[in-house]
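A single protein chain has been removed from this complex, and every other one stays in its place.
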Amino acid sequence: MPHGDLKKPLLQRSRDMEPIISEASGLVVGILGTGDFSRSLAARLGNSGHAVVVGSRNPKHSAGLFPESVEVTTQQDAADRADLLFVALFPEHYSTLTSLQGALEGKVLVDVSNADQLNQGRPSNAEQLAGLFPNSHVVKGFNVISAWALLAGPRDGSRQIPICSDSSQGKSTVIQLCRSMGFTPVDAGGLSSARDIEDGPLRLFPSWGGPVLCSVCLFIVFYAYNFVRNVLMPYLSEGENLFYQLPVGMVNTTLPAVALEMLALVYLPGLLAAGLQLWRGTKYSRFPSWLDRWLCVRKQLGLLSFLCAALHAVYSLCLPMRRSARYFVLNAAFRQVKEGIEHSWNEEEVWRMELYLSFGILALGVLSLLAVTSLPSVGNSLNWREFSFVQSRLGYTALTIATLHTLTFGWDRAFQPGSYKFYLPPSFMLELVLPCAVLLGRVGLELPCISQRLARIRRGWESGHQVHFQLPGEVPNGDIPEDISDV
Amino acid sequence: MPHGDLKKPLLQRSRDMEPIISEASGLVVGILGTGDFSRSLAARLGNSGHAVVVGSRNPKHSAGLFPESVEVTTQQDAADRADLLFVALFPEHYSTLTSLQGALEGKVLVDVSNADQLNQGRPSNAEQLAGLFPNSHVVKGFNVISAWALLAGPRDGSRQIPICSDSSQGKSTVIQLCRSMGFTPVDAGGLSSARDIEDGPLRLFPSWGGPVLCSVCLFIVFYAYNFVRNVLMPYLSEGENLFYQLPVGMVNTTLPAVALEMLALVYLPGLLAAGLQLWRGTKYSRFPSWLDRWLCVRKQLGLLSFLCAALHAVYSLCLPMRRSARYFVLNAAFRQVKEGIEHSWNEEEVWRMELYLSFGILALGVLSLLAVTSLPSVGNSLNWREFSFVQSRLGYTALTIATLHTLTFGWDRAFQPGSYKFYLPPSFMLELVLPCAVLLGRVGLELPCISQRLARIRRGWESGHQVHFQLPGEVPNGDIPEDISDV
Partner (left out) sequence: MPHGDLKKPLLQRSRDMEPIISEASGLVVGILGTGDFSRSLAARLGNSGHAVVVGSRNPKHSAGLFPESVEVTTQQDAADRADLLFVALFPEHYSTLTSLQGALEGKVLVDVSNADQLNQGRPSNAEQLAGLFPNSHVVKGFNVISAWALLAGPRDGSRQIPICSDSSQGKSTVIQLCRSMGFTPVDAGGLSSARDIEDGPLRLFPSWGGPVLCSVCLFIVFYAYNFVRNVLMPYLSEGENLFYQLPVGMVNTTLPAVALEMLALVYLPGLLAAGLQLWRGTKYSRFPSWLDRWLCVRKQLGLLSFLCAALHAVYSLCLPMRRSARYFVLNAAFRQVKEGIEHSWNEEEVWRMELYLSFGILALGVLSLLAVTSLPSVGNSLNWREFSFVQSRLGYTALTIATLHTLTFGWDRAFQPGSYKFYLPPSFMLELVLPCAVLLGRVGLELPCISQRLARIRRGWESGHQVHFQLPGEVPNGDIPEDISDV
């Protein structure tokens, strides 16, 4: 069809323009209830050019609470006059509306209520409303938005509002109304989805629970280990009082351990998934559910790793500000003068520290880039290849540099018997096990024999199906990313 | 209505598909004017698949400035052929278009102009245009977007464009056109809203004025106080020259004071609002307007507090880099050698500093999380409960830790007569008044007798209305958040 075809005859054009009127304008919108949400909704609808009538049990008492452009009337009158009504009551008061059944017949009722607790089998509020008004088009929506956000108006077009209904007509009207108010509606299917929608606002960072727990546990384990090895044992065996290190020094020894382990945990599940596909010889079988869940929280693991790394940087930078550091310098100066050493200098120590600092700064820099691309608005502006580059290449780069940072911190101390105080190895040795294993695993996957087999499997080939139908496979971008998950 | 109802007979389905054509495609779009905006608009419309004709006073002269796919013709010809025309002229030239009145009858005219200064009673440019073309559908829109942004195309679907008109048909067409170009249109009501829309781009951070002024004043007051107490008085009374502290040392003493006060000011209005509701015994009466405005700038106050806290951190970290700090260490080493002190150590000083640093780092960490959730794209991805958790729990946590940071900085100096040099208390004591008051007020609201009464009031109960109608109250999420306001 040629491009010039866009210039259609006038007749067609004018027909095109007619149904445009349907953009939800010209509706009379009613609101039942006079609470905060009702008032904010009325103001917002008015600002978006809609005519609004509010139905109140006590119109005179309520009228003063609404903007002047909004008409406050009785519930019966509002139900009669509006085409679409928001039910802004507590669910326990829905039954008081049954007298309006006749007036509400065939009209769209929007249930905006929230649940008090997570749904465990009860019908949702919206389903209860639909039960009371079987002849109305009940739509669930707007519950995720607060009265406050309604009033302020959407500052960003990306505020999503899930909407569901068994009536496609009702749902469409509400979707267009929602869009005209500047929000982004999302069609969430039939009214049975209302339970999920009502549960939504009750959830508290559902995908963060596991990763946060994991990092807290790692922190406790490493802190306890370092406490025993570096503070408690010297105190018990030599009476040395190092307890002043608890608030800063010990925390700063523990944080990089947590950061490094968490970063390794970001990349481990991708390796396990690849290993499973190689072992099974197919990708057409589901991963165990724990692996699926793990793959889904890689972004959270990565961000917590970054948080620990950033705190580690701030703690480290604060070290020279401590009074104890000052005393150490002064006492060292005293010793140097006493011993008459004009020029103290240990080239190896100098180099170790310079390299150690370099790797640390670079690792933090790369992790910062990763963290910035985790911001929804930045991630959205990346295409698939860019996102994959950032998360996979930069991510493994960060892991490699962070491992080098820890290795240069250790230097040759792993080979000095004096490091194994009380038969306990220094904690940096324990920290290095997991990231080194992940890096080795990744290198293993790059071996030609393995990487080619994996690539074949990911394009749909299955071992044991030599003459497998070579087709309706998938489109190339269909692979599960091997890295920090999708934004 | 059962879910299966979605599968309608084929007939219905095919009817459904017909009006889809209305998606603003197939329109011939005209542009009057040939400036930068006109050229960018033409390019953007072309990229979005629309046929574009540009009306110029001098088509030959202008044609070279437009992409080849755009037809540049006379104003009369463009007016005749287009269904919808953008008027991309300076408002002072609108009158030159009156000869096109006949051709533009019944067509949609989009006024994209901006005002030169804030409107003070004049009719808006769009209303002036509507006066000149009473038989056209005049729509206001696109003025918030620059020629540059048009050309670059929207990189993010959340770019909002307010659109208003008295013609719902015209408005709908422009809304769909706007959406097809990748922007997010927002229905802003009737043409009288055009004044606000035209004023919009002239405003310069309207909600930041008060908070910035407040932080600047606080900075000046604390800086002056510290200057007098710590620099000027020592100079006058003892001839001690500490003026070198003005650029770094004094600023770094003042910044945390500003940060702490600003953070307390974030949470004070919520307490005042709660107190007012408790005192009035109802929430059905408006807050005084100063409190409303204060509640609305809590986010700005919080971000400025974070900015000051972050700068304080950077300044503090720079302290050991100063030449003066180096001299102090060297001179202290000299004294220590002279006095023959082999091991200088003050356990209390060491502990004070370690605790002080710890609290500071933690407070900054929590404030950083708060700042990140203030980013529109992050805040949008939080539900109401998560947002409230972050802003209320984490916010009060940050305030508490920051107060502890200041308290450990002070240690026991408030009880040492030597701290009251020149009869002036150290500034950290002044800083602590407000945050401690806010924290005490918050604890007060948690007392069962008070919190229960407040909860009842917020669910719609009113004192003095024992048999108050227990109903059409509000939906649960209708409360004004007690914390940093909405994103």
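Per-chain numbering from 1; labels A and B assigned in written order.
Keep this in mind: contacts are C-beta pairs under 8 Å (C-beta built on N, C-alpha and C of every residue); 3 or more make two chains touch, one makes a residue touch a chain.
This structure is a prediction, so every number in the text was calculated from the model and none was measured.
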Chains on display which the left-out chain touches in the complete complex: A, B
Residue among A:151, A:188 or A:401 that touches the chain left out of view: A:188
Listed residues B:76, B:96, B:346 or B:416, member touching the removed chain: B:96
Options A:79, A:214 or A:364, residue touching the unrepresented chain: A:364
Residue touching the undisplayed chain, where the options are A:344, A:416 or A:451: A:344
Contacts of chain A with the absent chain, listed as residue ranges: 1-3, 5-6, 19, 21-22, 24-28, 49-51, 83, 155-160, 164, 168-169, 171-173, 175-176, 184, 186-190, 283-284, 296, 313, 316-317, 319-320, 329, 332-333, 336-337, 341-347, 349-355, 357-358, 361, 364-365, 375-378, 380-381, 383-386, 389, 460, 469-481, 485-487
Positions on chain B where the hidden chain makes contact: 6-8, 12-13, 16-23, 25-26, 32-38, 40, 46-49, 56-58, 65, 75, 88-90, 93, 96, 112-114, 116, 137, 143-149, 152, 154-160, 166-168, 180-182, 184, 190, 192, 200-205, 241, 244-249, 251, 307, 311, 314-315, 317-318, 320-324, 326-327, 329-331, 333-334, 337, 375-377, 380-381
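Here is the rule we go by: only the chains that are shown with their structure count from here on.
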Inter-chain centre distance, chain A versus chain B - centres from mean C-alpha coordinates, in Å: 22
